[in-house]
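Okay, so here's the structure we're looking at.
One protein chain is absent from this view; the other protein chains keep their places.
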Amino acid sequence: MKGSSMTAPARHDTQTDHRADAPTVLDVDGLSVEVRTISGTLRAVNDVSFQARRGETLALLGESGCGKSMTATALVGLLEPVADVVAGSATLSGVDLLSADRKKRRAMAGTELAIVFQDALTALNPLYTVGTQLAEPFRIHKGLSAKDAKAKAVELMARVGIPQPETRLNSYPHQFSGGMRQRLLIAMAVALNPSVLIADEPTTALDVTVQAQIMALLRDLRTEFDMAVVLITHDLALVAEEADRVAVMYAGNVIETGTVAEVFADPKHPYTKGLLDSVPVNARRGDGLQSIGGSPPDLHDIPDGCVYQERCPLARDICATTRPALDHVGADRKAACHFPEEVTPRMRGGKSEDV
Amino acid sequence: MKMSENLLEVRDIRKSFRVPHAGKNKLCALDGISLDLARRETLGLVGESGCGKSTLARTLMMLERPDAGTVRFDGVDPFTLTGAELLKFRSRVQMVFQDPYASLNSRMSAAEIIAEPWRSHKGLIKNRQDRDMRVRGLLDLVGLGAKAADKYPQEFSGGQRQRIGIARALALNPDVIICDEPVSALDLSVQAQVLNLLNDLQEQLGISYIFISHDLSVVRHVADRVAVMYLGKIIENGPTDTVFDRSDHPYTAALMSAAPTLDGTHRQERILLSGEVPSPLNPPSGCRFRTRCWKATEVCATTTPPVTVDPEFGGHTALCHHPLLLEGSGLETVSA
Partner (left out) sequence: MSTSIDLIPVKPTTAIVGEDDTPSRARKQSGPSFWFRLLSNDRVALTAAGVLGIVVLTAVFGPLLVGDLATRIDLDNSNQPPFTLAHGWANVLGTDPLGRSMLARLIVACQTTLSVAIPAVVISAVIGSAVGMWAGYHRGWRETLAMRVADVIMSFPSLLLAVVVLYVFSPSAANIVMVLALTRIPVYLRTARAESAELASRVFVDAARTFGASATSIIWRHVLPIVLPTMLTVATLDFCYVMLAESSLSFLGIGIQPPDVSWGLMVAQGRTYLHTAWWLSFFPGLAIVITTVSATILAAWARIATDPGQRWRLTVPQKRLSTFTKSGKRL
């Protein structure tokens, strides 16, 4: 692994090798998820559409409660019993994941679609050795013998940068540090060379230096396996560095999509603008940060019309009655706003007082 | 000239913990920490897990007693105080905790939570009306309305709970507030609100902050000076911009380069450290960073590194045998 010796670690000059014509491998169209609660049914994900392309990283960016994690769990079929997919399709290699039967789903799990969760400690079974768990995908899908599967597991561990894999094969998850465990999860996810890898906040719980290592690993694996990576996160800087395209979510809806470079340089939705402004990157000490007042709406009580209207400085009558559709605002860019042209660099992204 | 230049002076404190299953090995959390805090100043404390910043915060709050070293608050060593004087000292240093959910007792209303410090400092409050008025005043000060007083923590969002925590910390009119990762558990848009609040409070009330965070961009924004910690030692110290832009210690440089930035240019030049932080139960000999440092030599394994001073900025120091400013980074840019 690069940088693992005691000589000067190379400064990594990694350009994104993303092809403009990369084929779409996962096509999500109009996905909606409803959750039944004691006080009624709420729409946690509403009409979400995006495409993930080979060799590219798509970021699902949003704050807590925006529905990004639920989108991911809906795609891999791990929704809680109280949540249902009520609309939409998700086509992966010609198969609609959401309407496929259990058998087909299981056949695709790991071979076409894989997911890496945030908390590696709870995602790994504490009672089985790491070797057993890593060998599992090979035994189930490829029907390898225990010995062959173990050999594959060692290979995998070495690939993701775990030192002394032959000995560590017999260790238990709790004996690894946080970063190592996350590498194990990634190893399990890429074991069968899936087409799409969903990473749900993979580095939120890790130190920043470890985060850099893990993201570099993901990047390498993406190139090697020509995967599409869907990165779910709330960290804007991480999106800026790691993702090629972004879909910004708010209150269960996608409100802006496009390439990261374009969206971050020139956002076309007030919420995106507000988020970018609240990152303390260029603000001088002592200056206030431009925060967005108020908090995300209660999902039980989403207003008619635009979901962002209560915190939006551009809100007008039409915003209260008609929900803006995700329309094109440029070549390969979409925003769900009635007045995207008014989102200028000088404008505030959110109301300044708490609503 | 002020009577005491620094509000808080910490000199060479050490703290170890005995860990049940580690036998004779002690967990060395703080190994000779020294720092200063002036009035109206914000000192940032940066470091990754296991560096000891939480232990330092707890020691400064007198929740732990240091094994060695001195702390001087306005000239007085609080660890020598007892009884009423100790109580008075406690009112001058308060803390805002990281987890807005765990730091508030969910069975107490917001007003009870904020008024709790006064129950131990009876002299500050005259009667019930006085108390209610003060609670309302504090709620206003932190941007929550008076109606929030009777609500329970479950009814608030994370950012609002953190405001309650800040109001509670302000209840005793402290001179110093130690903020232990106060915005890490909050959403981005709420982080900005809380940071603005802390800034306003500093301007209005003249409070000093010790701001502990792992998020470098936040620290850069709020801190006047910053100290970088690694495995129980402060390995670099100085004005924020100097430390971040002219890093002298290899670890600081790696930290700065590892943190993703909004303009995405960092990735081109990222320094990737090898391995992970060694266990504090068994820290490396000599320089603690040597197991991951690309500039490590034999002397780093045998001798504790000396304090080197930045040739251009006297207040900027680092603990290194091969500081970057004197010797260069020793890194080449390689195309992947």
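Each chain carries a letter (A and B) given by its place in the written order, and its residues are counted from 1.
Keep in mind that, in the parts below, contacts are C-beta pairs under 8 Å (C-beta built on N, C-alpha and C of every residue); 3 or more make two chains touch, one makes a residue touch a chain.
Since the structure is predicted, the reported quantities are computational estimates derived from the model, not experimental observations.
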item: Which residue of B:44, B:66 or B:117 touches the chain not shown here; value: B:117
item: Given B:156, B:209 or B:294, the one touching the chain that is not displayed; value: B:156
item: Options B:90, B:214, B:295 or B:322, residue touching the unrepresented chain; value: B:90
item: Option from A:75, A:299, A:312 or A:336 whose C-beta touches the chain left out; value: A:299
item: Hidden partner chain, residues of chain B it touches; value: 58, 61-63, 86-87, 90-91, 93-95, 97, 99, 101-107, 116-117, 119-121, 145, 147-148, 151-152, 154-158, 160-161, 165, 168, 172
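Rule of thumb we're sticking to: only the chains that are shown with their structure count from here on.
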item: Chain centre separation (chain A, chain B; CA means) in Å; value: 31
item: In the complex with chain A, residue positions of chain B that touch it; value: 48-49, 143, 157, 159-160, 187-193, 195-196, 199-200, 214, 216-218, 220-224, 240, 254-255, 257-264, 266-277, 294-296, 330-336
item: Contacting residues of chain A [partner chain B, same complex]; value: 2-15, 63-64, 163, 177-180, 207-213, 215-216, 234-238, 240-242, 260, 264, 274-281, 283, 285-286, 288-293, 295-296, 350, 354
